[in-house]
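All protein chains of the complex are present and in place, except for one that has been dropped.
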Amino acid sequence: MIEFGNLVANLQNSLSFFLPELVLVFTLLLLIVTDLIFRKIRFINGYISLLGFVLAGIVLFIQPKNLFGFLNSFVYDDFSFFFKIIILLTNVLIVLMSFESKELMEKGRNLGEFYTFLVGMTFGMFLVSGATNLILIYLAIETMSISSYILAGYTKEIRRASEASLKYVIFGAVSSGLMIYGISLLYGLTGSLNLVEIRDFLATNKIDTLPFFISSLLILAGFAYKISAVPFHFWTPDVYEGAPITITAYLSVASKAAGFAVLLRFLKLGLSSPTEALGSLWTMVGNIDWSFILAILATLTMTLGNIVALWQNNLKRLLAYSSIAHAGYILMGVAVLNDNGTASVLVYFFMYLLMNIGAFICVMLVADKINSEDIKDFEGLGYRSPLIAAVFSILLFSLIGLPPTAGFIAKFYVFAAVIEADLIWLAVVGVINSVISLYYYVKIMRNMFIRGLDENKGSIPISGLNQVIVIILAFLTILFGVYFSPIINWANASANILIWK
Amino acid sequence: MQSSLGFPILTWIVFLPIIGMLLVLLVPLGKDERSREVSHIIMRWITVVITFIQLVLAVVIYLNYNKSLPGVNDVSTFQFVERVTWINANFPIIGQIKIEYFLGIDGLSVPMVLLTAIVCFVAVFPSFIIEKGVKGYFAMYLLLDTGMMGVFVALDFFLFYVFWELMLLPMYFLIGIWGGPRKEYAAIKFFIYTLVGSVFMLLVMIGLYYSVGSFSILDMMNPNNYKPDSIFAGMHTTIRYIAFMALFIGFAIKVPSVPFHTWLPDAHVEAPTPISVILAGILLKMGTYGMIRIAFPIFPDAVGYFQSLIAWVGMISIIYGALCALGQHKVGQRDFKKLIAYSSVSHMGYVVLGLASMRPEGISGAIFQMFNHGTITSMLFMIVGVIYDRAHTRGLDEFGGLANKMPVYTGIMMVAFFAAIGLPGLSGFISEAMVFLGAFNTYPYLTIASGLGIILGAAYMLWTLQKVFFGKLPDRWNKPWDPTGKKFPSDDLIAREYVALVPLALIIIYLGIYPNPMLSLMNTSVNYFVEFMKPFVLIGNFLSGM
Amino acid sequence: MTGENLIIFGIVVLLLPLLSFVINIFFGKKIGNKSGIVATSILGLVLILSSIVFYFKVFTSFGSKIVHKNNILWEFSDKILQLKFTWIDQQSIQLKVGIGIDNLAAIMLVVVALISFLVHLFSIEYMAGDPRYSRYFAYLGLFTFSMNGIVLANNFLFMYVFWELVGISSYLLIGFWYEKKSASDAGKKAFLVNRVGDLGFFIGIMILYFSYGTLLFDDIFSAIAQGKLPFDSETVLTLAGIFVFCGAIGKSAQFPLHVWLPDAMEGPTPVSALIHAATMVAAGVYLTARVYAMFTASALSFIASIGAITAFLAATIALTQVDFKRVLAYSTVSQLGYMIMSLGVGAYTMGFFHLVTHAWFKAALFLGSGSVIHAMHHAAHHLGDHHTDPQDIRNMGGLRRTMPWTYRTFLFVTLAICGVPLTSGFLSKDGILAGTLAYAQLTGGWHWLIPIAGFASAGLTAFYMFRLLIISFHGEPKTDVAKHTKENNWIILLPLFVLSILSFWFFYSPNPLDAHQGWFPKAIVQPKSVVPDEHQWEFLLINGYQKSEVAPHSSQISHHYLNEFEEAMHHSHYPAMFLSLLIAGTGILFAFLFYQFKIFNPDTLANQFSFLYKLSFRKWYFDEIYNATVVAFTVGFSKVSALFDLKVIDGIVNGSAWITRHFGYFIGHFDNIVIDGLVNLIANATGFFGSIVRYLQTGRVQTYVAFAVTGLVLLIYFLL
Partner (left out) sequence: MGIGLTHYIVLSAILFGLGIFAIITRKNAVLVLMGVELVLNSANINFIAFAKFNKMNIDGHIAAIFVIMLAAIEVAVALAIVLNIYQNYKHINVDEIDSLKD
C-alpha cells in the first residue's frame, strides 16, 4: 500500500520527464478550441499541430532521460527517445503531406478533427513506446487504435474509406480483446501487471508452460496486429487501400514503429532475465524458445507479404503488402533477441521511415493528378514527370535493398545481426525474399520507364514544395546509403532498453 | 604505399564518369527539334571527352605501374593505394564496424582497368545512333562506367559489393529502355540472375566479416586473421566449402558459365549495340575477376577441393557454348548477335579453365584471355551493330556477299573473326594457347577435350563468314543503305565506326605479335598468386581425393 | 659470306612476301593492275636471295660458333645456322623462338621461291581482269610468307603459328571467288579439315611443352637424346610423334584427312599449282622431315602405313575422274603418300628428294592444265558457249595440234611423274621404291604390303596420267570449243618451259639411273635419331654396324654405308628399278590400248566392274561418309544443344509449359514478371502460392478474424 504522500511526490518527479506527452495533450486541447473558433481558416490546425510536434521534439531533447515513473509503469529512456523521434518525424511529414492531399483538401471538409486525432494518436504512441505496465500498454494501444479507426474512415463519404474503418475497428477490437484476455491470464499466473515484477516472478518461480505460453502469445497477438504480422495482417491491405493515403503512410510507419517498440520492451523487460553480466545478450525466462517462434513469424510474414504483393495492381495495396514484408524483415531483427537485433531494428526503422513515406508521397502526388492508383496508369510516368519517376525509383531501389541506398544499409544490419546470432537459415530466407520482392518493385519501374513511352499523355505538374520534399527524401535515402555512421551510432546508443532494478 | 602520383588517380578514374553524368544531366533539353538536336550533340561529346580522359588516366596508370610488385594479398605491394576509413560505427556485441574506402591495384586488376577504359571509350561511338532519351542514356552509361571501374579497383569487400550492385540499376534501364522487342524480359532476367548471385555473396561477406573483423579483402586472405571458433575459422570446413560455392556460383552467373548462362543470349540480343559491347567486353570479366580476386584467394582450400569441378565447368562452357553458337545456324532466330553471345560463353570458358589450372601459364593466360576477349568481342558486337544499323536486321540468312558491298568493313571484320578463332598473330591465339599449356599440366584430358572448342569455333565463325559476307548479295541490299546519304555517306564504314573499330583491331594485332607488354603487367602478381595458393590447393586436392 | 648475313638474307626472304602482301592489301586500289608486276618483281628478288642462301648453305661450309649479342643467340654449325631469342619472357612462361637454316630449309626455300615466282608470273596473265586482282596477289604474298615461315622455323611455336597462317591464306585463296558457293565451301572445308589435324599437332606440342618446358627443336631433341621421355614413357613419345604427324596428315592431305585437297580445285588454277607443288601440301612432308629425329619405330611404321594407304587410295580414285584438275589433284595426294611413306620407311633422303622433284613437275602439270583451261575458257568465251565445262576432259581432245608447246611440256612432265628414266621423277621414285623394298626385307611380315602398295600405285599413276594426256590432247577435238583453242602467250608458257627443264635428271645426278651419285644425298643426310636405341629400328641407327653383334643382318655390312638400311636399299636398287619400269611401262601401254587405239573399251570394263568403278569415281565415298557421320553428328549435336539451350535450360519448357497449362489463369496475371527457365519454374511456383494465399483475402472482416484466430491456435499447437 503506497500512501498518498509519496504518490504525489512520485507523480511530481514523474511529470518531469512526461513533458512531451503533456505538450501533445495541450496541443490537442488547443486544436479543439481553435477548430471551434477558426472554422474558415483551413490550414491553421495543421500549423498548430506542426508546432506542437516540433515543441514536443524540443522538449524530448531537453528533459531528463532514463527514469522510471508513475509507479514504475512508464519509462523514458534512449530506446523510447529513438522511437518518439521517428514518430514525430513521421507526423511532420504526414502533416505536410496532408496539405497536398486532394481527398483531404476537398471542399467543405473540416480538417480540424483530422489533426486533433493525429495528435491524439501520437500521444497514444508516445505512451506505447514508454509503457512498462500491461494495463498502461493496453490503454495506450487502445488510445492510438481508436484514433486510427476514425482517421482511417476520415473521408467518410467515400465508401471504401468507411469500409476500411469498419474492418479496422472490428479487427482491432478483436485483437485487443485477445490481448486483454491474455493479459488477464498472465496476471493470474504471475499476480502482477508490471512487466518487471512479472519477469522477476518468472525468474524465481516455476510455472507450467502451456498457460504461460498461451497468455503471452495472446498478448503478442495484440502487438502482431499493430505491426501487421502474420496471422494478424489481414486488415492491412484493405485498410491501407481504403484509408486516405496520408493515413496509410502514417499507419505503415508510425503505428508499426510503436508496435515494435512495445514488442521489444515486452520481450526485454517482461521475458528476459536482468542479469547484467551478459551485457547486451538477453537470456529469456520461461522454457520457451521465443527466438524460434519469432523467426517463424518473421519468415511467414515476409514471405506472405512478398508473394502476394506480386499480384497487386493497385499501388496502395502493393505498398501495403510490401510493408507487411518489411515488417517481416524487421521481425528478423527482433527474433535475434539481443541488443544487436534491437539496434538493427532501430536502424531499419529510420531508413524505412524515409523510403516508405517517400514512396507514399510519390504515389499520392501522381495519383491525385491522374485520379488512379493503378499501376497501369503509371505507364510512361518517366516522361510525363521525370523528377517524380526518378525519385520514386530511387526509393523503390531502396525498398528492394540495393546499394548505395539506405534500404541496403537497413537490410545489411538486420542480416548482420541475424548471422551474428547464427540464424543462417533465417538470413537465407531473408535474402531469397528480397529477391522475390525485386519482381514487383521493378514492375513499377518498368511501367514508369519502359512502357507507354509512345502515347503522349502530357506532363504532370508538381508543385515546388512537393518537388523539394521528395528530392530531400531521395537525397537522404542516398546519403544514408553511403554515409550512415551517425544513424548506426545513434541506434547503438539507443539499443539498450532500460531495466528497472 | 601511397600513390606514386601527386593525386588520388584511382578515385578520379572511378568517379570521373559521375561528374560526367551530372554534366549530362545539367544539359538543358531544347524545346524545338533544332535545339534538342544541339543538346544531344553536346551530351554525346561530353561523354566522349569524359571517357577519353578516363582512358588517358588509365594510360597514366599503365605507365607508372611498377611491374615488380606482386600485390594479391600483400597491401604494402599494392599500388596507387587509397585507404581512408569510410564508416566507423559502433554496434552492440559486434562492437566497432569499420568499413574502409580502400582502393588499390595490382597485376590482376591493371589489365581490367585498362580494358574498362578502352571499351568504355570506344563504345561511346556506336551510342551516337541512340535517338530516344539521349540524356538518360548517357547518364546511365556513365553511371555504369563508374560501377564497373569501381569493382576493378575496390579492395574492401563492402565497397566492392556496393560497386557490384551499383551496375544493376543502369544496366537494367539501358537494356530495358533502349533495347529490342523483348527488352523487358531480357532486362528483368539479367537483373534477377545477377541479384540471385549477389545476395548470397552478401551473406558470405557478413560471415567473413565476423570471422576476420575487417572488410578488407586482403585481411580475409590471411588464415591467421580468422578468429578462433568464428564461423569461417580453420580450413577445409564444410561451411567454408559452402561459402566458396555460394561465391563461385555468384560469380559464375556473371561470367556466365554453363549452366548459369541463359541470361546472356537474351540480354545480348535485346541490348543496343554499345551495351552489348560493354556487357560482353567488361561485365563478363567481372565474374572471373571476382573469382580470382575474392573467391579463390579467400577460400584457397575450397579451390583445391573443387578444382576439378571448376575445370569441368570451364570445359563444358567451352564445348557447349561453341555448340550452341554453331547451332544458331540451324535453330532459333538464326540471330547473328546470339551467335556472338554464345561464342562469349565459349571463350569465357577458356578463362575458367585457365583459372582452374592453378598454374602460372594458365592464370596469366586466363587474365590475358579476359583482356583479349574484351577487345575481340567488343569488335564483334560493333561489327554486328554496323550492319544492324544499316539493314535493321541481324538474320544470318538474310545477308550474303557483303564483302563486295563493304570491303573495308569485311577486312576489319576478318581481323576480329580470325582473332576469335585463335589465329596466330592475333592476340586471341596467345591467351588461348597459354591457357591450354597451363591447363594441360593439371588436366590433360579435359584440355584435350576443350581443344574441340577450337575446331567448333572455327566452324561457326567461318560458317558465319560465308553466310554473311561471301556468296551473292541479295537483291534487297543492292541499293545503297541510305539513299539520302545523310546518315551513311558511303556504303562502307563511316568515320565514327572507324574510330571505334580500328584502335581495337590495332590492339589485337599488336598484342598478337608482341604480348609482353600485357603479360609483364600481370606476371609478378600471377606467380605470387600461384605460390600463395599452392599449399592450400594441394591439401584441398588431397581431401577431395583426386 | 658469313653466317650472320646468311640468316639476315633468310629473314629478308621471309619478310619480302609479307611486304608484297601489305602493299597490295593497302595500296592495291592505287596501283591497280600494276600490282601483279610489283608482286612478281618482289618475288623475283626473293628468288634471287633464296638461291644465294641455297648456294652458300649447301655448297659452302660455315665454322661452328656461338655468338650472344643483345639477347639474341646466334648458333652456327655445319648442319644448321640459327638464331634464337625469347619471345614471351615471363617467369611464368618463357618461350624461346627463332629461325634456322639447314640444307633442308635452304633447298625448300628455293623450291618455294621459284614456284611462287613462276605462279606469280603465270597469274599476271591468267588473272588479268579479275575484279580483285590486287587482292589476289596480296594473298599469294601472304601464302608465300607463311610457307617461308614454316621452312625457317626452328621451333614448334613458329612452326604452329605459320602453319595456321598457311591454313588461313589457303582458306582465302581457295575461296577467292567467294561468290561461288562451291568455292567458299571448299575454302571452309580446307580450313576445318586442317584444323582437325592442327588440333592433333597442338596436342603434340602441349605434350612436349609439358615435358620439356621449351619448344625449340634443339632443346627438345637433346632432352630426348638424354633419355628424358614425356611422362617417362616411350608410348607417350610415340603418341607425341603421331600427334605432331597429325598436323602433316591434315596439311599434306593424307588419309583420312585428304578430302579437302580435291575440292581445293575451286581456287584459281595457279593457286592450285602453288598449293600442290610447293607451299601447303609440302608443309606436311617438310614438318615430318623436320621432326624426323623424334619418331620412334612404331611412329615411323604408322607414318609409313598412312603414306602407303594414301598413295594407293588416291591413285585408284584418279583413274576415273573426268575433271582435268581433279585427276592432277588425286595424283598429288598419291605422290604425297609416296613421300610420307618413304619418310616412314626410313628413306629420308629420297622422300624429301621426291618432294623437290615432284614440286617441279607437279607445278608444271598444273600450270599446263591452267594453260589448257585458260585456252578452253577463251575459246568458249569466243564462241559464246557457256555450257561446255572448260575443265572436263571429255570436252577436250586434239589439243596437241592447237596448243603444241603446252602439249610438249605436259608430255614431258607426265613422263617425269610416271618415273620414266632421264627424268627427275625416275630418280626420286625409284629411290623410294627401293627404300620400301629394303624396309620390307628388313622388317618383313605385313610390312610387305607397303612396297606392294607403292608399286601398284606407280603403275596406276602411269595409267591415269597417260589417260589424261591422251583423252585431252590426242585424238580429234570432241567439242568445237576444243577445236577453237589457241596456244597461250609466253607469260604462260615460260613457267612451263622452266619447270619442265628442271625435271631433267642432270640437275640432280650425273647418272640418270642412280640418284646416289648426285649432290642431293650428300646435302640431305638422314638426321641422327634422338630416340633411345631400343625404341627405334636398329637398322636405322646411324652406323648401325657398330652394334652388329645384335643386329641380324649386319654380318656383311661394308663400311661405306650410313647404316644397314642404306645398304639394303642399295642392294634393292636395281630390282626396284626394273620392277618399277616394268609396271610403269605396262600402265602406259594399257593407257594407250584403252584410249588411243581403243582396243579395249573402258566403258564396258567400267560396267563389268561397276562397283569398283563407282567406288573409284565417287572417291571411295569419303565425303559422303564424313558428311553422314562426323559432320552430321556435329551439326546435329549443335542443333540439339542449341535447342536444349533454347528450350530446356532456358525454358525447362515442359516444366513451365505444364505449369502454364495447369495454372494458366495465374500465369495469365504473371506473364509480365515471368522469368524463364528454372527461375521461371520457381517464379511460377512462388506466384502460385501467392495466388493461393491471396484467396484468404476475401474482403470479409469476419473471415479475417476467423483466419487470425485459427492461425493463432495453429501457432500454439505447432510451436509448443
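Odds and ends about this structure:
Letters A, B and C name the chains as they come in the text, with residue numbers starting at 1 for each one.
FYI, a contact is a pair of C-beta atoms (placed from the backbone, for glycine too) under 8 Å apart; a residue touches a chain by one contact, two chains touch by 3 or more.
Everything numeric here is computed off the predicted structure, so don't read it as measured data.
Touch, as defined at the top, links the missing chain to these shown chains in the whole complex: A, C.
Touching the missing chain, out of A:E163, A:D339, A:E373 or A:E420, is residue A:E163. If you put the hidden chain back, the residue from A:M105, A:A173 or A:I370 that touches it is A:A173. Of the candidate positions A:S192, A:T283 or A:S372, contact with the unshown chain belongs to A:S192.
In the full complex, the hidden chain is touched by chain C at residues 694-695, 697-702, 705-706, 709. Chain A meets the missing chain through residues 135, 138-139, 142, 146, 149-150, 153, 156-157, 159-160, 162-167, 169-170, 173-174, 176-178, 180-181, 183-185, 187-188, 191-193, 237-238, 241-242, 308, 311-312.
We adopt the following convention: only the chains that are shown with their structure count from here on.
Taking the mean of all protein Cα atoms as the centre, the chain whose own Cα mean lies nearest is B. Between chain B and chain C, the centres computed from C-alpha atoms are 38 Å apart. For the pair chain A and chain C, the distance between C-alpha centroids works out to 80 Å.
With touch defined as above, residues shared between interfaces to two or more other chains in chain A number as follows: 439, 442, 446.
Contact of a single residue of chain C with at least two other chains is seen at positions 672-673. Those residues of chain C whose C-beta lies close enough to touch chain A in the complex are 669-670, 672-673, 683, 686-687, 689-691, 693-694, 696-697, 699, 701-702, 704-705, 707-712, 715-716, 719-720. The touching residues of chain A, when paired with chain B in their complex, are 280-281, 338-340, 342-343, 397, 402-404, 408, 412-413, 415-416, 419-420, 422, 424, 427-428, 431-432, 434-435, 438-439, 442, 445-446, 449-451, 453, 482-485, 488-489, 491-492, 495-496. Of all residues in chain B, only 184-185, 188-189, 192-193, 196, 259, 262, 265, 320, 323-328, 330-332, 342, 360-361, 363-364, 401, 403-404, 411, 418, 423-425, 429-430, 433-434, 436-437, 440-441, 444, 447-448, 451-452, 454-456, 458-460, 462-463, 466, 469-472, 515-516, 519-520, 523-524, 526-527, 530 touch chain C in the complex they form.
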